[in-house]
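Rest of the complex left out; these chains stay put.
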Amino acid sequence: MRKVYYNGKFVDETEANVSIYDSALMFGDMIFEMTRSFNKKQFRLKEHLQRLYASAKYLRMNLESVMTMDEMEKAVYETIKVNEPFFNDDDEHRIMIDVTRGLLSIYQEVVGTHKGLNIIIADFPLRWTVRGMGELFDKGINAVIPSQRAIPASLLDPKVKNRSRIHYLMANMQVSNYEGDNNWALLLDTDNFIAEGTGDNFFIVKDDVLYTPEPRNILRGISREYVFEIAKELGVQYCECNLDVYDVANADEAFMTGTPFCVLPVTSLDRQKIGTGEVGPMVKRLIKKWSDNVGLDFVAQIKDWNKKFDSGEITVSPYSFKN
Amino acid sequence: MRKVYYNGKFVDETEANVSIYDSALMFGDMIFEMTRSFNKKQFRLKEHLQRLYASAKYLRMNLESVMTMDEMEKAVYETIKVNEPFFNDDDEHRIMIDVTRGLLSIYQEVVGTHKGLNIIIADFPLRWTVRGMGELFDKGINAVIPSQRAIPASLLDPKVKNRSRIHYLMANMQVSNYEGDNNWALLLDTDNFIAEGTGDNFFIVKDDVLYTPEPRNILRGISREYVFEIAKELGVQYCECNLDVYDVANADEAFMTGTPFCVLPVTSLDRQKIGTGEVGPMVKRLIKKWSDNVGLDFVAQIKDWNKKFDSGEITVSPYSFKN
């Protein structure tokens, strides 16, 4: 069975639990990062760790004093090493790092043995996260703007990657009653500018320039940053600016970025075609360049996994409970 | 050791944990209630359960279909019965009911054995929750308005008693750097009306009338409702209305309400006296009436516990890990 790093030890995945008296469950008080590998090589791990430590600082968790960034990096690689035997050859390692503030003080004396932060590193086959996404690379997402707005930075800062986010779930539920099977929520912030998806960043393309919301009421995604790098390499201009619905409705192309899938085309907004309504040339260029850079056709990989899911080739038991 | 009800079974308190892949930890997606007993008799349990089911409905958890309100009530009483042996004679039962949406779908097949909602009922000696509060009944709280604002109902409704609330923690941390040891956060909402504390409701008294914020950007507390009842019994008028800082600064008295402590005086606002700066007659009347109604001088009880804590009479081990 897969193992989870838990405060310096490895426990079975089914034992990777958090006490009901932990601040994580009493206040949604947990920060996290999620990374992926390409060909089993972790991507931008350092950037993820930097963001994790920035989140900790903002929320006044003394993560640095418990574990340095280097130690954290080492622990991640150790976790991967421990889990590799439970992974298939064509698997990728999706790492999830959770940090909780630990048991609330009144419970520390009563229930707990461990005081202070909990540091948890889990390794999971990426294929599950991207299950069913294969066809979206061809037909694209239909972005739907729900009534739910993004919570602004001043109230609960989305730049801090944290777990107090029922509102993302509310947005997803609102969109789930929409016609069609490729609907993803696209949130407006309380200024009614485009913010982000519920776990992904959003871009439009207009006249060969990339536009994406200012990094204010959004998570500053690592994939989002990487698209900037790719754009520079390709000689494509990009701009962080305030976007509103009109800009999206009249864009040439649009896409989401996120760690598991990198870049995913958005071909319509509320069932109105964006541009031609087809996956556009810029999205294709970005995917191509990204794939080249990491030496992996990640779209083909996702499609391949999806085929295996559909054919029943991937089933649960062998991966989860073996050993 | 105390036992926790967990999806129909009882587990040791130290085993009352939630998987890192549960929606509760991925999205702060957990609702809860916290109740207390007076003389070991649960207070307003039905009202708490009604609110729990209303929270579930709003968040689209099908709680009703998993467990009816009557069954839940029964489970609470069973939990108390199971735990009573581990409680002292002078203890009160503080019940915490947690409901999580359960494992996210991609993990259900992989990690989980239990699908769907998790229903958890924990029983805990109230004394820990009110530790150190005894003297506040005499000197009162100093309310401090932090920079952090309450998240409004439209973004993440506080009427839904949920666990996505790091912002409460942020408010508490901001206030923690304030001079003195009796500072409690008093939040403004984004309209800059008085909202609530970070886990308690707020009242002022002016010319013998009680005023408390409209039930909009606050939790509609059970203790708050009970103060209305007491007020009716005492022939005291009360009013739910928009309050601003000026109203508090010029009030005659003020107080917080909350399940563990019922009514707690607030004697200053940002170190400026409210009224005389002493605990006022209305607060005393309310505490007296409440005590009479429930047949317990809960203030004396809390002070008694605090004395025992200070004297070392209450220590952790006998209660937590015995058995």
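The letters A and B name the chains in turn, as written, and every chain counts its residues from 1.
One rule holds in what follows: a residue touches a chain if its C-beta (ideal position, glycine included) is under 8 Å from a C-beta of that chain, and two chains touch if they have at least 3 such contacts.
None of these values were measured; they are calculated from a predicted model.
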item	value
Number of identical chains forming the whole complex, with 2 shown	6
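In this section, only the chains that are shown with their structure count from here on.
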item	value
Whole-Å gap separating chain A and chain B, where each centre is the average of the chain's CA atoms	34
Residue ranges of chain A touching chain B (in the complex, touch as defined)	4, 13-14, 16-21, 23-30, 59-60, 96, 98, 106-107, 109-111, 120, 122, 124, 128-129, 131, 148-149, 151, 154-156, 162-170, 173, 190, 316, 319-320
